[in-house]
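Every protein chain but one is kept in place in this view of the complex.
Now for chain A:
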Amino acid sequence: MIAHILNLGRRGCDVLEALGRSGLFLAQSAVGVPSREGWYLWLRQMHFVGVLSIAIVLVSGLFIGMVLALQGYTILVDFGAEQALGQMVALSLLRELSPVVAALLFAGRAGSALTAEIGLMKATEQLSSMEMIGVDPLRRVVAPRLWAGFVALPLLTIGFSVVGIYGGYLVGVEWLGVFEGSYWGGMQSSVAFIDDVGNGMIKSMVFALVVTWIAVFQGYDLVPTAEGISRATTRTVVYSSLAVLGLDFVLTAVMFGGFS
């Protein structure tokens, strides 16, 4: 019994310690003046986490927009309110679906890769070698990846929304025959730039920070074995997904819950 309680306490301390480590780690890697060299490192990571994620994000966005329009139409047409289709598609994409789904895809597509890459660098002692020759691995390896993630995910989210709204247009207007003017007009009269697009962007930035942070920290902090890498990669995806969904609820309650 005593042993169990001791174990629980030790677990709690471990979790707190990991939290503290990750906070320090974030602070140490995110600051620092980017040099010319650092700029190219960032560019390369942008290419990897951003440009190469475009395809999956845009294709998902297109299909989600199309499904939203199809589902929304079948419900709205019962009330004779199919002219509200554009409004429904745009609001649900901008406020919820784009930030969340793009972040989940990003965690799976880029986050897991970041963890595995940094983890393998640690397992093959590349990180220690860098320290030996006087290069700070936090600034050389981690910082460009963090910053690339911060910048790439909001951009991907914008792309997701744009393509999703276009997908809704294809299904709603071109296929199901909703009047084009009411699709765009209803959207324009109900979507507020600051409240809807802006809050969606804030969500997406928070998710970008959390997902990239979890990914690089899990990579940096893992047990440097093959099993450790596989566990850390799994943890990245699980933790990021849970964090995104949980934070989404909190942010939605603050932004759209009407408590302000």
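By our rule, a residue touches a chain if its C-beta (ideal position, glycine included) is under 8 Å from a C-beta of that chain, and two chains touch if they have at least 3 such contacts; residues count from 1.
Assume contacts and distances are computed from a predicted model.
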| item | value |
| --- | --- |
| Chain not present in the shown complex, as UniProt names it (candidates "Tryptophan synthase alpha chain", "Methionine ABC transporter ATP-binding protein", "Outer membrane lipid asymmetry maintenance protein MlaD" or "Amidohydrolase family protein") | "Outer membrane lipid asymmetry maintenance protein MlaD" |
| Of A:40, A:63, A:175 or A:249, the residue in touch with the unshown chain | A:40 |
| Selected from A:30, A:120, A:158 or A:176 as touching the chain missing from the view | A:158 |
| On chain A, residues whose C-beta touches the chain left out of the figure | 37, 40-41, 43-44, 46-47, 50-51, 54, 79, 81, 90, 94, 151-152, 154-156, 158-159, 161-162, 165, 184, 187-189, 191-193, 196-197 |
